[in-house]
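What follows is a short report on a single structure.
Of the protein chains in this complex, one is absent; all others appear in place.
Each chain carries a letter (A, B and C) given by its place in the written order, and its residues are counted from 1.
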C-alpha cells in the first residue's frame, strides 16, 4: 500500500469527477481526500486527489486518466518522493536559516541540495549545517555571464524547485523561462503595495499601519508572478524603518515557509497569473 | 436551472464518490463544487456538493442516492430556500443587532421570525426593525414553566434554527432535546477556557493576553456542545474587566455571525461532539 | 472630581515631561495614564495624559501649560463631553448600520446628528433609528453646487467630525479644507494597494491572497490622507469579486469603527501625513 497524490487540470465539462473516480476505482485506489475547483471565468477544472492503494504502473494510470478526460487535460500522478531544491541568497539569513533548520530536522518536505550566494556572508552558517555553498560574484560581469555561472551549478543537481530566499538580484527573462514555474520568491511587501526597492522605507513614508510579505512564483515581470501566500502584521508610529525591517523578517520567513510547504505537498496549481491552492 | 446543495454522510468505503457522482450525472446535474472528508478514526465519510441542473423531483434524487450508498447513509438535497429562525436574548444588544441588521438588508441568509427575551430591554429596538418581540419573564416560575411559555411562542413559527444571542438562562436537557441540533449559542470565552459564569472576570484574574469567543451547538452539557467557530483577540495589562467585556463583544458578534453564515449555507455537519465544516 | 484628557504636541527638547507634570501637580491633578512619543526625524514631541482632579478653569490650565512649553506648542484640555458627528453615505448600509447601532445603544462615544445621502436608499433605515436623513442628489449639478447643499445641512449642527461611511463621491479640495482634519473616510482596500475605483476587481485580477481596508483622514489628495487603522483578511481562489466584496465589508466596518473609537477617545494625533495613536 502506498500513498499517491493526483493532480489534474482540464477544461470544465459535465461528468469529469465521475470519469476520474471511475478510473481510480478500477485501479482499486481508495480516495482519502479530494478537492476540486472550477474557475468559471476560464471554464477550467482543477482537482487534487489523495489516495492509497497498490499502484503498479504510474504511467499506465496517467494514461487511463488522460483517456477519460478532454484532450487538453494535464495529469500528474505523484508518489511521495521528496522534492530536491536549491536556494539562492544574498546576505540576509532569516529565510535561509528557517529552510535549513527544517531541512536539518527532516521536516521541510524537501531536500536542500545546495545554496548559491552572491556574497560570502552565509557560507559559514550553511556549511555548518552540512550543505554545499557556492559563491557566484555578480561584480564585474554582465547578467548573462552571472546567470550562466549559476546555471552551471544548478545543472549539477536534479532539481524540482529553486527558492529565492532574499536573493536581491533580478533574474533575466531567459533565466526565468528556463525554470518556468519552478522559481519561488519571497517579496518583502504585501504585493501589490510597495513594488520594487525599499518597500519598508516606502511603507514608513506612507505611514501604513500594517506591513506584509508575499511569496510568489517568478515570471519575467518583476514582482508580478502568481501569488502563493501572503501575511500581514500590525505596526504603529513607534516603528521606524529599522523596526519595520525586523518585524517584516518574521513575516517574510513565515510566508515563504508556508508557500514552500504547500508546494512541496503538491497543493498548488498555477492558473494564468493566479494560483489555485488546495489546503 | 436551479442550484442545489447536497449533504451526505455515511460510513466510509471504497467507491462512494464514484457512486454519488454517477447518480448526479444520470440526473444531468453539473457539479460546481464538491468537498469531502473522511473521519478516519470513526470511518465516517462526509460530502457537500453544490450543483446546478433541472431537478424535477428532489425526493427521487434523495432516494437514488440512498440506494447507491451504505444503509446508514443520510442524504439531504437542499434547494435554496431561506432558513427561518428565532432569536433568544436577555439584555445585551450586540449580537442581536448584528443579526437584525443583516436580516433587515437581506444579507443574513435567513429570515428572523421573532425575538424572545426574558427582559424588556431589547423590545424597542427589535420592533423598530419590524420584528415581533415576545417577553417571557423568568421570575417567579420554575424552568419547566418558563420553557413551556417559550415553546408556545416558538410553535407559532416553522423554524429551522434557534439562536441564543447572549441569552443568559440555561436551557433544560428536555428543551435542548426537543430542538436537537437546532440551537446555536455564543459563549463569551474561548472554550474550553473559562467555562461557566463571569469568563471575563476569570480571564482578568488569570492575566491572559488573549480573549476569545465560541459559537457552538447546544447540547445538554453546558458549554460542551460541538464547536462551530472561534476567534480570539489580543489584550494587555491596560484591559480591566470592563475593557475586556467591550473587546469581547466585538469578537462574540463576529464569531456568532460567522457560525450562522456557515450554518445557513449548509456547510456544517455535526459528527459526534465535533463539527465538520466545508468553507 | 472629573476626568480630563490632555493632548500636547510641540518641538522636542529636554525637560518637557517634567515641565508638563509639574504644572499638573500644581493643579492637584492626578495622572492616571500618560503616553508620549518623540518623532525623532521631525524632532516633534506628542503626549496624551489622562488625569483626574477638580479643575475649575480649563482655559487657565491650558494657559499654564503653554507657558511651560516651547512657543510652537499646541495644548488641548478635553473634558469628557461627547463628540457630535454627521455621516455621509451613498447606498451601502454596512458601515452606517454599525455606527447607528452603537449610537442607538450609547456605546459609540459620539452622537450622530444626521445622515446625508446622495441616494434615498438608506433613509428608511436611518429614520427607523430616529436619526434625521437628508437627501442631496448629485445628478444634474456641478460639484460646487452639490457640496454647497451638503454644507448648508452640516451648518445646522455643531459638528466635531464628518464620517464618510462608504460615500462614493470625491469631495473637492475646497470642501476638505473647510473641514481640515475633521473628515474620516473608509477606503475599501489595504492602501496603498489598489488605489482608486473597483479595488476588489483589481484584487481579483491580481490574485491576491489577502484583502484589507483602510480608515484615513481625508486630504485633498485622493486616498492619500493620514492612515488611522487598517486590517486584512485572508481570501483564496474560491473568492470571486462578489465574495471579496462581502468579506471586505466585514473588514471595512471593523476598520472604520476602530478608527472612530480611537478618534472619539482623543487618542489620535495627525503629524504631517501620518498619525500618532496612543492606544
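Definition applied: a contact is a pair of C-beta atoms (placed from the backbone, for glycine too) under 8 Å apart; a residue touches a chain by one contact, two chains touch by 3 or more.
Just so it is clear, the model here is predicted, and its values are computed rather than measured.
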{"item": "Contact partner of the left-out chain, one of A:43, A:128 or A:201", "value": "A:128"}
{"item": "Among B:52, B:90, B:160 or B:232, residue touching the chain not depicted", "value": "B:232"}
{"item": "Residue in contact with the excluded chain [from B:93, B:125 or B:190]", "value": "B:190"}
{"item": "Positions on chain C where the hidden chain makes contact", "value": "14-18, 21-22, 24-25, 28, 30-38"}
{"item": "Residues of chain A in contact with the chain not shown", "value": "33, 93, 97-98, 101, 104-105, 107, 125, 128-129, 238, 246, 250, 254"}
{"item": "For chain B, the residues touching the chain missing from this view", "value": "37, 39-40, 190-194, 206-210, 212, 226-232, 234, 236-238, 240, 271, 273-277, 279"}
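The rule we apply is simple: only the chains that are shown with their structure count from here on.
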{"item": "Centroid spacing, where centroids are CA-atom means, of chain B and chain C in whole angstrom", "value": "36"}
{"item": "Inter-chain centre distance, chain A versus chain C - centres from mean C-alpha coordinates, in Å", "value": "41"}
{"item": "Where chain B touches two or more other chains at once, by residue number", "value": "33"}
